[in-house]
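Every protein chain of the complex appears in place save one, which is left out.
Now for chain A:
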Amino acid sequence: MNFEPGEIVMPGDVLVDLDITPSESRFIIGPGLRREDNKILASKSGILQKKEPHIFWVNSKERRYVPVRGDAIIGIIIQKGADTYRVDIGASEPASLSVLAFEGATKKTKPILQIGDLVYARLLVANKDMEPELVCMDSAGRKRGLGPLEEGFLITLPLHTARRLLSSDWPLLHLLGREISYEAAVGLNGRVWIKGRTIKDTLAVATALETSSECRSESEMRCLVERILACRAGVAQED
């Protein structure tokens, strides 16, 4: 291994060259890493991560989304066709979403979506040669939380911040949820949909999420949540 976990890697860095240092062990490579012949290269700049025994990936900070199969994302309808919607998912090209890819949809009972509506969907097809394709249900035909999102507010976060929101050791959404009741949908394309009871609540959550991208540790994040909740409570008393 030319790099240790925790080190910064740049695109093109060779992590392992099996021709030079033959290794018996298997490597499982995740996002940001790529195999070329007998080499493992970094394709993104970021911090190399390792999970025992042999899983490697690169944790990178970016704002532009590159579609990955199976990601749950939030898209905006930009065009309506006879049997497909075209959806902007924040990637280099828009994705397509079949009208029949909703729970219980048939040719006669189609969901009615307008241009500008939000959908929470999963990427079914994502590769570099084809147009990405979305679905709003799982393989069994149930919606599982996917589907159109109504009202609320949409914010765009850096991708790593959105990913971090979903990880179990980053309880930001839970901490906020103790005081504020709200709904949220986190898309891996960096888009987060929030709907609180009032505009104030939605704003408070949106501000917390946006500012949390600057937090470097969990204690900072807890401090941030406390301050935001205190602000909110302070105003409630004044009212």
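Here is the rule we use: contacts are C-beta pairs under 8 Å (C-beta built on N, C-alpha and C of every residue); 3 or more make two chains touch, one makes a residue touch a chain; residues count from 1.
The criterion applied here is as follows: contacts and distances are computed from a predicted model.
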item	value
Which of "Mediator of RNA polymerase II transcription subunit 11", "Trafficking protein particle complex subunit", "Ribonuclease P/MRP 30 subunit" or "DnaJ heat shock family protein" matches, in UniProt, the chain that is not displayed	"Mediator of RNA polymerase II transcription subunit 11"
Given A:28, A:115 or A:166, the one touching the chain that is not displayed	A:115
Residues from chain A at the interface with the omitted partner, ascending	64, 76, 78-79, 88, 90, 114-118, 149-154, 156, 193, 199-200, 202-204, 206-207, 211, 214-216, 220, 224, 227-228, 231-232, 234-235
